[in-house]
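Heads up: the structure comes next, in C-alpha cells.
Removed: one protein chain of the complex. Kept in place: all other protein chains.
Note that the chains take the letters A and B in the order they are written out, and that residue 1 is the start of every chain.
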Amino acid sequence: MGSLLTQAFTGLGIGATLLLIALGLTFTFGQMNVINMAHGEFIMAGAYTAYMLQGSFGRETSLLVSLPVAFVIAGALGVALETVLIRRMYGRPLDTLLVTWGVSLMLQQLARDLFGAANVQVLTPSWLVGGVHVAGVDMPYARLFIMALVAAAVAGIWVYMTYLPQGRRMRAVMQNRQLAACSGIPTARVDRRTFFIGSGLAGVAGVALTQLGSVGPTLGTNYIVDAFLVVVVGGLGQIRGAIIAAIALGVLDAYVEWGTSASFAKVVVFVAIVAFLQARPQGLFVLKTRALT
Amino acid sequence: MKMPGASGGARNPWYGRIGFALVALGFLVLAPATLSDFGLNLFTKYLCYAIIAVGIGLAWGQGGMLSLGQGVFFGLGGYAMGMYLKLQAAGPGKVPDFMSWSGVEKLPLLWKPFQYAWIALPAVVVVPMAVAAGLGAMVFRRRVRGAYFAILTQALAAAFVILLIGEQGYTGGTNGLTNFSQAFGLDLADPTNQRMFYFITAGVLGAMFLLARQLMASRYGRLLVAVRDGEERVRFLGYNPTVIKVIAFSISAGMAGLAGALFVPVVGIISPALLGIVPSIEMVILVALGGRSSLVGPVIGALAVNYAKTSLSNRFPSGWLYLEGLLFVVVIGFAPMGLAGLVGYGRSALDRLRGSPGASPADEAKRLEDEVVPA
Partner (left out) sequence: MKHRRYELLPVALLCVLALVASACGKKATTSTGATPTGTASGGGSGAMPGVVGAIIKVGDLHSLSGTMAISEVAVKNAELLAIDEVNAAGGVLGKQLQVVTQDGASDWPTFAEKAKQLITVDKVATVFGGWTSASRKAMLPVFEQYKGLLWYPVQYEGLESSPDIYYTGATTNQQIIPGLEYLKAQGKTKLFLLGSDYVFPRTANKEIKAYAAANGMTIVDEQYTPLGSTEFGTLVNKIAADKPDAVFNTLNGDSNVAFFKQLKGAGITPQQMPVLSVSIAEQEVAGIGIQNIVGQLTAWNYYQTTNTPENAKFVAAYKAKYGANQTVDDPMEAGYTAVHLWAMAANKAQSTDVAAVRAAAAGLTFAAPEGTVTIDGPTQHLYKTARIGVIGADGLITEVSSSPQPIKPDPYLKSYTWWKG
C-alpha cells in the first residue's frame, strides 16, 4: 500500500515535469501549428542559465533568481527563432518541424562549444535537500518544488488567458486566426508573444530540471519526444488536455515501471498512446471547428 | 502542366531512358573502375541510403506523409538479414554468440524461421511492409496525419530502439548484430565479394527508382498526389484515401527494409544506433536536401549528404554538426525544392535570360504552383 502511494506520488512528479515542458509546446503547437523541435534546446538554455547564475548569486538564492531570468532568455531565443525562421513558414508545419530540428542541432553544438561537452552541475539549495514523509510516502522537496512550479505556471496562464486582454486575443487567434485578424487583432504580434511565453516556459522547465539531473547539451532531447506525446494526447492548444495527459502518462509510466522495468514502461506507454489515438485521434479535447481538414 | 515526379504527357520518353542509361553506366562501370576497395564499400553504403531516400521521397514528397520513424523499417530489414547471417555463422543447432553471453541457451521462437533463407530473404521486405501497413491502416483510418503522424512515427522509433536494447538476449542489445564473417558462403572481407554487393545494391537502387517512377506515372500516382494536396476532396470523389496512403507508406517501408538488408553484409553491423530518432531524421534530411518533389532528388541528396558527412565530419567533428543544421535550415526554410529544385530554378532562370518563350513569368508562377510543397 505504501509503495502504491509512493508510486502515485512519483507518477505525479513525472507528470509535473512533463507538463512543465509540454505547456509551452501546447501554446506554440496549438496556436500556430508550429512544431518546435528546438523547444528542447530552450530547456537546455534555461538549465545553463541556472548554471551560470549560481556563480554570482550563491547556492541559496540563485535558483529563484534563475527562474525569471531563464524565462526571459529562453523567451528571447524563441522570439528570435520566430522572427527569423518560423514566421516565414506558417502553414508548413512539417517544414517547421524539420527546420527547428536543424536549429536544435546547431544550438546543441553551440552549447558544447560554449560550456564544454561535459555535463555540469547546478547545486541544490539547502532548502531543497531532503524531503517530507507523509503517510508512508517519501516526498523529496525537489519534486514538490517542480509540482509547485507547474501549479504556479498553470495558474498564471489561466489568469493571463482569462482576464488579460493580451491573453484573450491569444485565445481568439487560437480559435480562429482569420476571424481574429478581421476583427483587428494584430495576429503577428500575438504570435510573437505566444512564442515568447511558450519558449519562456521551456526555460523555466530547464531550471527545474537541474534539480533532477545534470545539465548537458542533450538535456532537452531526452524529454522532447515525451512532451510532444503529451501535447498530441491532450489535444492541440488544450491546457486542460495537457494537464490530464501529462499526469496520466506520468502515473502510467510509474506504475508500469514498478511492476516491470523502465524500458518496458516506455514501450507500454507508447502502445497505450497509439491505442488512445485510435479512439480519439484529435486528442482528449478538441477545439470545436467546422473546418474541413 | 507537370505533376511533380509524375511524368508529363507530351514528353519524349527516350530522354529519360537515355539519361537513366547514362547514370546506370556511371554506377556500373565508372564507379567500380575508379574507386578503391574502401571507397567502393563506402559508396555502396551511400547507395543503401539512397534506396531509403527513394522510399521517403515517395511517401513524403509524393504522398505528404512525413515519417520520422523510417529507421524502424530500415532496422526491421537489417535485423531480418542479420539474424539469418548470424544463424548461418553459428551453425545448425547452435545459438548466436551474444545469446550465450546473455544467458539464452535455446534458440528463441522468433529466431527459428530465420534459419532458412527462403523465409529470411522475403522477410526483409515483407516484415517492414506489414508493420507499416498495420500502423498505417490504424492511424490513417482515424485520419491522424501531418504533424501528428510525424510525432507518432518518431515515438515509434524511440519505442523500437528501447525494445531492441531492452531485449538483449534476443536482439543483441546496444551492440546490435555484428561479427558476420560471411554471407551466403562468401567471405565478406574479400574485395571481390564486396564488389558484387556493390553491383547488387546499385541494381536494387535502379529497380526501386524505376518502380517509384512507374508508380507515379500510373493512375495510382496521380491519386497519391491528389490525396496529399486534398485528402477530403479525394474522399468525396469516392476513393478511399486510407488505402492509397497505406500503399505508399508500406512501399516506402519495404524499400527501407531492403536497404537495411543490403546494408548488413556491406557494413557488417546493424545496431539500434543506426535506427533511432536521430538517424531517422537524418534519413529525411537526405530527401529534403536533394529535393522531395522529384524522384531523382532523394538519390542525389543521399549521395551528396553522405559524402559530405564522411569527408567533413572527420576533419571538423564539430563543424559538421553546424553545417548539417545550417543546411537543414537553409534548404527547408528557403529552398524547399532542394538541390533538384535549384537545378530546375536555374534552368528556368536561364531560359528567361535567353528569352525562351517556354518560360514566361506566368509559366514560372504556374510551375511553382504545381510543385507546391506538401504541408
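The rule we apply is simple: a contact is a pair of C-beta atoms (placed from the backbone, for glycine too) under 8 Å apart; a residue touches a chain by one contact, two chains touch by 3 or more.
From a predicted model like this one, the values you see are computed outputs, not experimental measurements.
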**Complete:** Which of A:200, A:216, A:235 or A:283 touches the missing chain? It is A:216
**Message:** Please identify which residue in B:27, B:114 or B:197 touches the non-displayed chain.
**Reply:** B:27
**Listed residues A:61, A:183, A:261 or A:278, member touching the removed chain** = A:261
**Asked** In the full complex, which residues of chain B touch the absent chain?
**Response** 2, 8, 10-12, 15-16, 19-20, 22-23, 26-27, 30-31, 33-43, 45-46, 98, 100-103, 162, 165-166, 168, 173-176, 178-181, 188-189, 267-269, 271, 273-274, 291, 294, 296-297, 299-300, 303-304, 307, 311, 313-314, 317-318, 321, 339-340, 343-344, 347, 351, 356, 358-359
**Fill in**
Touching the unshown chain, chain A contributes residues 2-3, 6-7, 10, 13-14, 17, 117-121, 123-124, 129-131, 138, 140-143, 209, 211-214, 216, 218, 222, 253-254, 257-258, 261-263, 266
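We take it that only the chains that are shown with their structure count from here on.
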**Complete:** chain A to chain B, mean C-alpha position gap in Å, rounds to 32
**Message:** Under the stated contact criterion, what part of chain A meets chain B in this complex?
**Reply:** 29, 33, 35, 85, 88-89, 91-95, 97-99, 101-106, 108-109, 112-113, 225, 228-229, 232, 261, 263-264, 266-267, 270-271, 273-274, 277-278, 281, 292-293
**Item:** Residues of chain B defined as touching chain A within the complex
**Value:** 66, 135, 138-139, 142-144, 146-148, 150-152, 154-156, 158-159, 162-163, 165-166, 231-232, 277, 281, 284-285, 288, 318, 321-322, 324-329, 332-334, 336, 373-375
